[in-house]
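Every protein chain of the complex appears in place save one, which is left out.
Coming up: chain A.
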Amino acid sequence: MAGLELLSDQGYRVDGRRAGELRKIQARMGVFAQADGSAYIEQGNTKALAVVYGPHEIRGSRARALPDRALVNCQYSSATFSTGERKRRPHGDRKSCEMGLQLRQTFEAAILTQLHPRSQIDIYVQVLQADGGTYAACVNAATLAVLDAGIPMRDFVCACSAGFVDGTALADLSHVEEAAGGPQLALALLPASGQIALLEMDARLHEDHLEHVLEAAAQAAQGVHTLLDRVVRQHVREASILLGD
């Protein structure tokens, strides 16, 4: 869009945020009683739902079972009403398959799969409203859902997107900022140790700037961790009070 200033002279973005500021995050765990674990997250206007089943016996061919660890199976789908233009194929298209693969790589790094040999863990994520940062919202929702299911994980997995405009790194991009065409990076982090679970970028960025953008994304992911940590502790505290002993 010509004439749209992604970063004003005073340092404000299109939606009034500062360069490194996150959007408002709200999350809930245990939204589906039928699933082993479930969670819902809203990051600004991006809304994602994650559902986890498992660990259970391998469905389909037994030959796929790994003798020493669990198989993690992720499926990403975005609702037909999630974007401005109605989407024809909610899942099965290239982008969804790639997202599913990325989610799988991310969670295989975090879930302690050696504790459940010859089993399968299914993670299904659906984006209900896409306003930028869909990968990040999916990872955050899936982390909460896996925690809700009681599956052991090394640490939280917190993700955030980042971009680079006018020499400044922006964190947590909205759809408008993503559509403007600048470089974008998606980072999934294990906050306690600072280890990176997944780093993805498919744009051109000068290597001198990479460190700034990575730093902005990492800080934003730590911010997400603070929020998700609060949500999980609140949930555990409530359940502990109800159980009473």
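Assume a contact is a pair of C-beta atoms (placed from the backbone, for glycine too) under 8 Å apart; a residue touches a chain by one contact, two chains touch by 3 or more; residues count from 1.
The working rule: contacts and distances are computed from a predicted model.
Protein name for the hidden chain, per its UniProt entry and selected from "UBC core domain-containing protein", "Phospholipid-transporting ATPase", "Exosome complex component RRP4 isoform X2" or "Epithelial sodium channel subunit gamma": "Exosome complex component RRP4 isoform X2".
Only one of A:Leu4, A:Cys97 or A:Leu112 touches the chain withheld from this view, namely A:Leu112. Touching the missing chain, out of A:Pro55, A:Gly132 or A:Gly223, is residue A:Pro55. Which of A:Leu4, A:Ala179, A:Ala203 or A:Ala239 touches the hidden chain is settled by the complete complex: it is A:Ala239.
Touching residues on chain A toward the chain that is not drawn are 33, 36-37, 54-56, 112, 116-119, 147-156, 190-193, 229, 232-233, 235-244.
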